[in-house]
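Missing here is one protein chain; the remaining ones are kept as they sit in the complex.
Presenting subunit A:
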Amino acid sequence: MSRLSSAFARAADEGRAALVTFVTGGDPTPADTGAVLDALVEAGADVIELGMPFTDPMADGPAIQQANLRALAAGITTAGIFAIAAAFRARHPETPLVLMGYANPMTIRGADWFADACARAGVDGVICVDIPPEEDEALGPALRAAGVSLIRLATPTTDAARLPTVLEGASGFLYYVSVAGITGLQQAAQGSIESAVARLKAATDLPIAVGFGVRTPEQAAAIGRVANGVVVGSAIVDLVGEHGANAAGPVRDYVRSLRAALTSKEHAA
């Protein structure tokens, strides 16, 4: 069983949704990211998404845009991202690590180079925002050959006719983008999330993680009642932006509150 499958299975065994947390690699500096990642794990995150900064993050809201620019200004490189990933893997042999980012930095040295670098650094999966199934060959075959999961995104505009296309070649988990929009702004109505997750569960055995706009423990708990995983990104990135090199403590406290909400019997209907 892969680290990703194990993480979702372990959370399910505990009767809760998995907590998936996102931070931008190299934010506020390449040297500070390791401590933030450790805080996420200590606070109970089940899956870590590490953002690969890009100069033009067109699917991201202001929080993650600024994090990308902070990290690039602080000197993060692709080599630096893989160094952060490899060091994380050495410290945390069990926690799945997923790289999330944009097509150009991922493919510029060739898809095979990228897939190989992922495998060597102990990266379990990749989410590429701007490679839809129609352009799968730009990255998908290389990742599959290297044994790295390609995590696909489904959105409110992905209708029933299109869903099989999205699921083909998907692995690890399915990321449901709950709002048509950019990261970190508004949250979808709970009702629409519930019906979407039900629709996705009927179409795939992959775990369904729901993200975009999730900020409070209450929101996380509500989504956790229906989905296999809850993704929180911009709210954590905001804390890193606010506290800089001292972000590990506040991030740990915040992620603990999310994890507690997912675990709480009060919320587990």
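Basically, a contact is a pair of C-beta atoms (placed from the backbone, for glycine too) under 8 Å apart; a residue touches a chain by one contact, two chains touch by 3 or more; residues count from 1.
We take it that contacts and distances are computed from a predicted model.
Asker: The hidden chain: which UniProt name fits, "Spore germination protein KA", "Tryptophan synthase beta chain", "Tetratricopeptide repeat protein" or "Cytochrome c"?
Answerer: Of "Spore germination protein KA", "Tryptophan synthase beta chain", "Tetratricopeptide repeat protein" or "Cytochrome c", the absent chain's UniProt record names it "Tryptophan synthase beta chain".
Asker: One chain is left out of this view; which of A:Thr33, A:Thr107, A:Ser234 or A:Thr263 touches it in the full complex?
Answerer: Of these options, the touching residue for the absent chain is A:Thr107.
Asker: Looking at A:Ser2, A:Thr155, A:Gln190 or A:Thr216, which makes contact with the chain not pictured?
Answerer: Answer from the full complex: A:Thr155 touches the omitted chain.
Asker: Which listed residue, A:Asp116, A:Asp130 or A:Glu194, touches the chain dropped from view?
Answerer: A:Asp130
Asker: Which positions on subunit A touch the chain that was left off?
Answerer: 54-62, 65, 69, 72, 77-78, 102-108, 129-132, 134-135, 138, 152-159, 162, 166, 177, 179-182, 185
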